[in-house]
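Presenting chain A:
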Amino acid sequence: MPRVDFERDLRQLQDDLLFLGSMVEKAIAKALDALKRRDFSASQEVLEEDNIIDRKRFEIEEKCIDLIATQQPLARDLRILITVLHVAVELERMGDYAEGIAKISLNMGDEAPLKPLIDIPRMGELAAKMLRQSLDAFVNRDIVGAHSVSEADDEVDALYEQVYRELLTFMIEDPSKVKRATYLLWVSHDLERIADRATNIAERVVYLVTGKLVEMKTSKY
Partner candidate 1 sequence: MATNPSIQEQLNPRLSYRKKLGSVVYFLLLAAVLVGIVSLIVLLARILFEGIPWLSWHFISDYPSRFPERAGLKSALFGTLWIMGLVAAFTIPIGVGAAVYLEEYSPKNWFSNIIEVNISNLAGVPSIVYGLLGLALFVQWMAIGRTVLAGALTLTLLVLPIIILASREAIRGVPDAYRQAGYALGADQWQVVRRIVLPSALPGILTGTILALSRAIGEAAPVIAISALVYLTFVPTDPLDRFTVLPIQIYTWVSRPQDEFRGLAAAGIIVLLVILLSMNAIAIYLRNKYQQRSRE
Partner candidate 2 sequence: MVQSQQESETLEPVAGQSQSDENVLAARNLSVWYGNFRAVRDINLDVKRNSVLALIGPSGCGKSTLLRCFNRMNDLVLNSRVEGQIIYNGTDLYAPSTDSTEVRARVGMVFQKPNPFPKTIFENVAFGLRVNGFKGNLQEAVERSLRQSALWEEVKDRLNSSALELSGGQQQRLCIARALAVEPEVILMDEPCSALDPVATLAIEDLIRQLVAKYTIIIVTHNMQQAARVSHETAFLMVGEDRAGYLVEMDATDKIFTNPSHEQTEAYITGRFS
């Protein structure tokens, strides 16, 4: 009894999750790009597309619950479903951070960014890469890949610290820049959180493969 239907549903569910991942990845890139180009309509689109991400996440959750209720999954099947359930939540939260960045961009209005955006897009790229890597590790059941995600998080943390100090200096030197500095601080904070959540996904991959729940690395932030 190879459980053909259940196998198909499990595969479909994992495909759905990867699709959600690609949506989130696009949202992050688009939000940063819109911020950089001061493109309000693009930011607006990110806000709207986040609703689709939210719906997709619930869809995945419901499918997981259905399968748990009807198929009594055990062992690897159970771990796959639990992992998908958690990762879907992580991805949806990442989507919310992208939405947050889009909102900041809209709030900034006509004000020019405090400084040219160099480190922040770099953070964004790193975070997006971590997300890709963590999902690749999920697909390939790859513990080594999962660990490299948590190592990349150090880099993001380092960049975040750098951006933070820089913006702090701006604020101390000239209190009138506090508002504009804060906008960027929020953006960089959102990106740092995205990277942390990619690490969470990597932790779930470790659970999926080994059955062990481990905290990979405590982020400084």
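Structure notes:
We take it that a contact is a pair of C-beta atoms (placed from the backbone, for glycine too) under 8 Å apart; a residue touches a chain by one contact, two chains touch by 3 or more; residues count from 1.
Regarding selection, all candidates are chains of the complex that A comes from, given by their letters.
Worth saying up front: this structure is predicted, and the values here are computed from it rather than measured.
Only one of 1 or 2 makes contact with chain A in this complex, and that is candidate 2.
Across the interface of their complex, candidate 2 is touched by residues 1-3, 6, 72-79, 210-212 of chain A.
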